[in-house]
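Worksheet: one structure, shown below.
Removed from the display is one protein chain of the complex; every other protein chain stays in position.
When the chains are written out, they are named A and B in that same order, and each has its own residue count from 1.
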Amino acid sequence: MPRSNLDIHRKKGGSSYVLREKLFVAACLVAVFLPLLLLLTLFGKLLADGLPRLSWEFLTSFPSRRAAEAGILPAAVGTLYLIVLTALLALPTGVGAAIYLEEYGKKSRLAALIEINIANLAGVPSIIYGLLGLGLFVRTLGLGRSLLAGAATLALLVLPVVVVSTREALRTVPLSTREACLALGATRWQTIRQVVLPQALPGVMTGSILAVSRAMGETAPLVVVGALAYVPFLPDGVFAQFGALPIQIFNWVSRPQPAFLVNAAAGIVVLLVMMLVLNAAAILVRDRLQAKHGRAS
Amino acid sequence: MASYFMQTQRLSFAVSCVVLATAATFTGCSKNAAPSGEPAAPSTEPGAAPSAEPVADRVIAIDGSSTVFPITEAVAEEFQKENRAKVTIGVSGTGGGFKKFCAGEIAIAGASRPIKPTEETACSAAKIEYIELPVAYDGLAVVTHPKNTWAKSLTVAELKKIWEPEAQGKLLKWSQVRPGFPDKPLRLFGPGVDSGSYDYFTKAVVGEEHKSRGDYTSSEDDNVLVKGISTDKLALGFFGFSYYFENKDSLKLVPIDDGIAENGAGAIAPSHETIEKGSYQPLSRPIFIYVSKQAVERKEVRDFVGFYLNEGIKLIEEVGYVKLPEDAYKLARARFEQRTPGSLFAGAGSKVGVTVTDLLAGK
Partner (left out) sequence: MQMAAAARPESATRRSRVKGQSRLMSERILESLLVLSGLVSVLTTAGILYVLAWETVQFFSEVSLIEFLTGLEWTPLFADARFGILPLLMGTMLTSGIALVVAVPFGLMAAIYLSEFAPSKLRRVLKPALEMLAGVPTIVYGYFALVFLTPLLQSVVPGLSGFNALSAGIVMGIMITPMISSLSEDALSAVSNNLREAAYGLGSTKLSAIFRVVVPAATSGVVASIILALSRAVGETMIVAIAAGQQPRFTLDPRVPIETMTTYIVQISMGDVPAGTLEYRTIFAVGSTLFLMTFAMNVLSQRLARRFRER
């Protein structure tokens, strides 16, 4: 970006120019900071409403008709189970697809087809995935409104993100590394498994954890696939009915009594904390793996 | 390099263990968790076989009316404190509940109107027999925003003018309801078409069940209606009295004048007394639960319904509904014990202005 000498411009545009430019920059700064300030204020109010409600009772109680006794235990546990299942379904598939696209199929038409699909799927609204889950997993495959159906739906939703971030991580490994391995007589898979993947692992893990953390906050597909107004027990298997944090928050937000809105705020705080923990874990994992890799190479 | 890979494997394993351990801790610490050795293990293996009994047998699945929901929710909560059964309650509306009931998907359907002939046909076609049990009285409350100063009462004729099908797209302002009302938009809220409250209201007010205008905010979830009306000064809507009772501070009741002096002259507001005495007409009605005879073969369902009809009725006033007379409950319990099938309303749908005790006693 070339340096802009205000004096030169003042000569060109006249004395009013400096004022105009300063006003414009001020307006731009407002445009940048206003949304951020708004968000900060809203979060402040959220914490003010929700934090006092947080307690061990709240975290370990079941939903109740009495707002003061209601808790998020089944919702939080449901969310934990969901993301573990989603990760188990999405990560192998996503990493596998990315490896295929990056290492094997560079010139094939199949790879191009898969690439186009991934690019388009990334832009499909999440509720359409919910409809897919409803039509395919819940009804046609007969999984019912179960944890498995919900996790499968979420896995499909985050798959494009996992593929894209894994591909970017794989690309950070220089081509020369791969060629050196192949020259030493290793097969392609040996190269990938023992050299490329470990080097790319920090990026892969980070991207995957971030994708799964996004899935945690998704409400719309879960509502279409599995919402129930009242699930007062913990799921005991993949085919069980389930609750989840976003659905419980949605349920409480829909209730008119102010006490339930406070519960919703507390629920949101729990959800955001869980997401933050997961994101922090992602960064931690990446840093530790990168440090280790630095020492190993 | 191989050792590096093993290290990362160990790391991922450690991370998963932490996640599972957290989940297990939550499960272990909860008060009402079903006892199980490794609660986390089955759900993390997608290929794991489901538990021996299908889930449907261990869960009491309830669905149906949002009007009946507050009672069923309260009963289920108290019941689960003493029993290890699991109860789920959906809010699909009376019609939605019956659809699932007659498809064998749920054990109990909550209904704010009696079963219809078409639903009876569907049930008998699927060989599902039901036991009809009235549980409480409800009055359909007509409500507005607290700052609504003009609608001090409404007549049934005016309600009909507002809600009949011909009003769609035409009756859009308060001034069209009654001259003297402000010339401002009329914002309507009401139950959706799967709701028994909707069916009963249309029958009692419009004169024909299931016929009304369609251009209003409709929802089977009465909480949405309460929210909408309590935040809009120009709003008007109706729903079960329990939802007014729980939100008294943010809503205003509109007394209704049915033009019949015998059961109370002038405009009458719903309250425990007027609903119980039967002077709040035509919008007082009994609400029910329907239990499937097949489900009754399970012990947990029998226990639950027994609990509902005994300890549960103490909760009815707590949520804002009106108890039936004690005789009616005695007859209802007997009906359940004898597993009497069929509807008291001979499948003809709601009867406006009827006493439940008489019906149960067979008069």
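We adopt the following convention: a contact is a pair of C-beta atoms (placed from the backbone, for glycine too) under 8 Å apart; a residue touches a chain by one contact, two chains touch by 3 or more.
None of the values given here were measured: they were computed from a predicted structure.
The residue touching the chain not shown here, chosen from A:72, A:87, A:204 or A:268, is A:268.
For the chain missing from the display, the contacting residue among B:113, B:161, B:187 or B:252 is B:187, taking the whole complex into account. Contact with the chain not shown here comes from a single listed residue; of B:220, B:258 or B:300, that residue is B:220.
In the complete complex, the hidden chain is touched by one of A:34, A:68 or A:180, namely A:34. By the touch criterion stated above, the residues of chain B touching the omitted chain are 63, 90-93, 96, 99-100, 103, 165, 168-169, 184-185, 187, 192-194, 210-221, 224, 227-228, 230-232, 234-235.
Across the interface with the omitted chain, chain A contributes residues 1-2, 4, 8-9, 12-13, 17, 20-21, 24-25, 27-29, 31-32, 34-36, 38-39, 42, 45-46, 92-97, 99-101, 104-105, 110-111, 113-114, 117-121, 123-132, 134-136, 139, 145, 156, 159-160, 163, 185, 187-189, 214, 216-220, 223-224, 227, 246, 249-250, 253-254, 261, 264-265, 268, 271-272, 275.
In this text, only the chains that are shown with their structure count from here on.
Distance between chain A and chain B, defined via averaged C-alpha coordinates, is recorded as 36 Å.
Within the complex formed with chain B, the residues of chain A that make contact are 59-62, 64-65, 73, 76-77, 80-81, 84-85, 88-89, 147-148, 151, 193-195, 197-198, 201, 205, 228-241, 254-257, 281, 285, 288-289, 292-293, 296. Interface residues of chain B facing chain A in the complex, by the touch rule stated above, are 1-2, 4-5, 7-8, 11-12, 15-16, 19-20, 22-23, 26-27, 29-34, 36, 39-40, 42-46, 48, 50-51, 55, 59, 69-70, 73-74, 76-77, 80, 86-91, 221, 223-224, 226-227, 230, 246-247, 250, 319.
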